[in-house]
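A single protein chain has been removed from this complex, and every other one stays in its place.
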Amino acid sequence: MNLYVLSLGFGLITASILAIASVGFTLQFGVTNILNLAYGDVMTGCAFVAYLVTRAGGSLPEALIAGAGTGALASYGLNRFVYTPFVKRGTRMFGMIIVTISVSLAVQNGLQAAFKATFFSLALPRPSSYTFAGMIFTSQQLVIIGLAVVAMLFVHALLSWTKLGRAMRATAADPELARSCGIATDRVIDAAWLLSGALCGTAGVALALNVTSFTSTAGGQFLIPIIAAAVLGGVGHPYGAMIGAVVIGISAELSAAVISPSYKEVIAFLILIVVLLIRPQGIFAEVATQKEVVA
Amino acid sequence: MSSSMQFYISNLLVYLGVDVMACLGLNLQFGVAGVINLAFIVFQAAGAYTAAVLTLGPQSSLGGFQSYIMGSHLPFPLPLIAAAVVGGALSYVVGLIVLRRLRTDYQAMVFLVISLIATTVVTNAAGLFNGSNGLALIPKPLESVLNLSTVNYQWVFVGMTFVCTILVWVVVRRITGSPLGRTLRAVRDNDAAAASLGKNVTQMRLIAFVSGGAIAGLSGGILAQYISAWSPGSWLFPESFVYFSAVIVGGAGNNMGAVVGAALVPVAFLEATRYIPQFGYPGLVDALQWVVVGLLTLAVMWFRPRGVFPERTKRFARTPESEPTS
Partner (left out) sequence: MTSEPLLSVRGLAKSFGGVQAVRDVSFDVAAGSITGLIGPNGAGKSSVLAIVSGFLAPTSGTVHFEGKLVSGRSAFQLARLGLVRTFQLSSEFERLSVIENLLVAAPGQRGERLRDALAGKWRWQNQEDASVARARELLARFEIPAKEDDLAGDLSGGQKRLLELARALMAEPKLLLLDEPMAGVNPALIRRIEAHLLSLRDEGLTMLMVEHELGVVERLCDPVVVMAQGQVLSSGTMAELRKNEEVLDAYLSG
């Protein structure tokens, strides 16, 4: 019984990291329809930035800001200088998949080339532990959960109450219509990539914080669970992604405890495949029609 | 020619043959039929494992240090035929599940995940194909029968590979040059329009997918028997991407393009980089290789997306039979 409760605790942390990451991913995908398979590797890059910051003596908040900022700039840059030019040229969905995988390979191996294939840890002081209802959390992990909550509230507020948020939702639903309503979709898309990039970076730092050590493949390995959470909740629906993250995070940890640690990732894989084949629109969306990529 | 030179060239030729076959198969699935089979390498691996367990003999015969299913000593060419059949059968099963009307990027995702699941399962279920250590000491076809010197046997293997490559070429050409090939391309370009003209879209895709999968399996069987070993490290997801890159560079939708792509990317590029002195720390050159593959693919997608040999349409001669009668 203890094992399950412990796993539940781990699940909550994984879910928190996943939530931050998948909300970012779903915003990107929802607004521009580009399946950015390099997302996980951008996360890794931000983790490395955080590592460098802490190595230079920075504190956790500084590392987080650095990571989020790098993520925002990297994602924005990736869209503006790589993806958008391809889309404007007429590259369609299946060409874009090859493009994003190429970027993913280049980034992941570039990081490996720069930092070697060894493992790294954020240079932060040892955190203290707290026990709560049978689950153990370190102070850092509590920070992660707190971050996730803050990020979700922020995204919720942005989407519901600001003009930008409404513009994003309109562009995600129907870009042509949004444009004809006078929405500057170009700027909305830029904003979406900046915001989702910041979330991506934050998630990357959180990921590095949570594992004892990470390497150049850490973010890439997280990509499938992120996509699974986003798809489960319905692509483009941030609230759905949050719920998807909780489901996947907890079931992954529980299955690791119940079945075997080596199959932890498989549960996310299976959920993704099943959802894509049976109900691709996820739990909350309507029909998943074939839309083209947007620039 | 010196012995080591002969080894080097024959080695290269075998890899060239295997990669040409694989690219022709992938071109059929992706270039002609439009299926983004990101799990391509899994089907090559299936063929490899099949050939391996059908030639290794029972586990105990080698001292039981590797565990795997089945185990027989089938003679050439049965293991290779089986490899192709398994590649095709596995494609059929996967195709039935995945090749419905799913949007392109989701379908690609499903294949990617299948590739990852396959790697995880085979690595962890040690009794299947000896887990992460993989299978070793796979016998080469007809080696004991022919009793040749190592160098001469190499050339025999090259000859065998060459024959298989020609066979695959003929099969692929016959498909793409026929009305079947044309209909596959039509289904790729606009499946709704194809359906409105009476084409069974799912069945068409399945035909291309299974054919490509059988070819992938054959290439895997040959490769496993050549290297005499096969493990999960040989078929991780990026390997599928190398083949995709090759098909795109050479020209997707064009068989000659697939051949050229195979010669350029897996063979020439990866071969050439073996001669770069290992600078930096060990592993740096390998990592940079992948960076270049990624950037190269991006560059080709930008500057020449149709590849070295773009897809061609068929021209029809003006013969008496094909001119309108009015």
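A and B are the chain letters, set down in written order, and residue numbers restart from 1 in every chain.
In this section, a residue touches a chain if its C-beta (ideal position, glycine included) is under 8 Å from a C-beta of that chain, and two chains touch if they have at least 3 such contacts.
All of these numbers come straight from a predicted model, not from anything done at the bench.
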Absent-chain contact - pick from B:S132, B:N190 or B:Q278
B:N190
Which of B:T104, B:T161 or B:S211 contacts the chain that the document leaves out
B:S211
For a quick check of understanding: of B:L99, B:V201, B:L223 or B:V260, which residue touches the chain that isn't displayed?
B:V201
Considering the whole complex, which of B:G17, B:G95 or B:G181 touches the chain not shown?
B:G181
Give me the chain B residues in contact with the hidden chain, please.
171, 174-175, 177-183, 185-186, 188-190, 192-201, 207, 211, 253, 311, 313-316, 319, 321-326
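In the analysis below, only the chains that are shown with their structure count from here on.
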Return the distance between the CA-based centres of chain A and chain B, expressed in whole Å.
33
Chain A contact footprint on chain B (complex, rising order)
34, 36, 38, 97-98, 100, 102-106, 108-110, 112-114, 116-117, 120-121, 123-124, 238, 241, 244-245, 248, 281, 283-284, 287-291, 293-295, 297-298, 301-302, 305
Quick check: in the complex, which residue numbers of chain A touch chain B?
35, 37, 82, 85-86, 89, 91, 93-99, 101-110, 112-113, 116-117, 224, 227, 231, 260, 262-263, 265-266, 269-270, 272-273, 276-277, 280, 288-290
